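First up is the structure itself, then whatever we jot down about it.
Shown here: the complex without one of its protein chains, the others still in place.
Coming up: chain A.
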Amino acid sequence: MHISPVLWQFLVKWLTASALFPREASTIAPYMDALYFFLLAMTILGLVLVGALLTFFSIRYRKERNPVATHIEGSTLLEATWTIIPLAIFLVCFVWGALLYFRIYSPPVNAMNIYVVGKQWMWKAEHPGGQHEINALHVPIGKPVQLTMISQDVFHSFSIPDFRVKREVIPGRYSTVWFEATTPGTYHIFCTQYCGTQHSGMIGEVTALTPDDYQKWTQESTSGMSLAQNGERLFASMGCNACHSGSAAARGPNLAGVYGSKLQLANGSQVLVNDAYLRDAILNPSQHVTAGFAPIMPTYQGQISEDGLIDLVEFVKNMPTNYRVQQTLVTSQSDQTAPTASGMVKP
């Protein structure tokens, strides 16, 4: 932003008050708006230039004033000018836009994670602490929030205009978006990708709260079970612990501490274990056989819902030792809190 901050504040306040401009409620918003005003200025300049040329020539060279046209073949200099100058301006737009894109789509490492599942026609948010919300999302201000999103059926798209963020929510793969809210308040969530009959009904509200209020909200709306705990139950009930027992003689690899590590696969390649990999390894195990293990794991395609997969992933993510697996071997019922990973943000 190279506009004077005072002028900027004034401009934004005036525009917001006139309802021609969305509120700026995230840290990204001012950057987006700066680019917007640059592009707007470029458009108006271009339009004025073309308009001025047309008007001037129309008056100066109309038939009454200029009965005989002069033959002009062209001008390499002029044509080079209007090739190079627009090209330069467009390249500035490209670089500026690319910098902004990388800023919006590269979550900071300290971001807290919330899962979002899109389905016809609702947004389901799942906080790590087990809070579930439908068509609503509570977030604290002043803290980067990353959304890990997936669709259970068709393409959806998660958009918060006042935060200037949007990302497609895709069936079969996780996509992420992050933001840091700056102003407490409620803002629209829209589904912007056409997704069938109730597309325009797939809207919600994001509520940005002060950290204290957010703390209060998480305590009041908890279901008592964190996602990792739900995952732990599921892990036991699906019989995963039979193979992934964590012991040396187990038929499946030890999952403790696997999240975030580089894994050697049987086909010789190496993969980074992240949310997407874990999900895919549960659904299509035959394509992700860990080196040293037989390809005996059955597919769980169609047996676990996206919500359940999120729980499982969250369980594996938060499993730095194989203590929990040993426990679930003993009993498939647990009401104890799963141990938390060092990086996990406690709600």
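The rule we apply is simple: a contact is a pair of C-beta atoms (placed from the backbone, for glycine too) under 8 Å apart; a residue touches a chain by one contact, two chains touch by 3 or more; residues count from 1.
We take it that contacts and distances are computed from a predicted model.
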Among "Cytochrome c oxidase polypeptide I", "Acyl-CoA dehydrogenase", "BolA/IbaG family iron-sulfur metabolism protein" or "ABC transporter substrate-binding protein", the UniProt name of the subunit that does not appear here: "Cytochrome c oxidase polypeptide I"
Of A:Ser4, A:Thr43, A:Thr210 or A:Ser247, the one touching the omitted chain in the full complex: A:Thr43
Residue touching the undisplayed chain, where the options are A:Ser200, A:Gln219, A:Ser261 or A:Ser305: A:Ser200
Residue numbers in chain A that touch the chain omitted from display: 19-22, 31-32, 35-36, 39, 42-43, 46-47, 50-51, 53-54, 57-58, 61-64, 66-75, 78-79, 82-83, 86-87, 90-91, 93-94, 96-105, 120, 153-155, 157, 159, 161-162, 164-168, 170-173, 175, 188, 190-201, 203, 284, 301-302
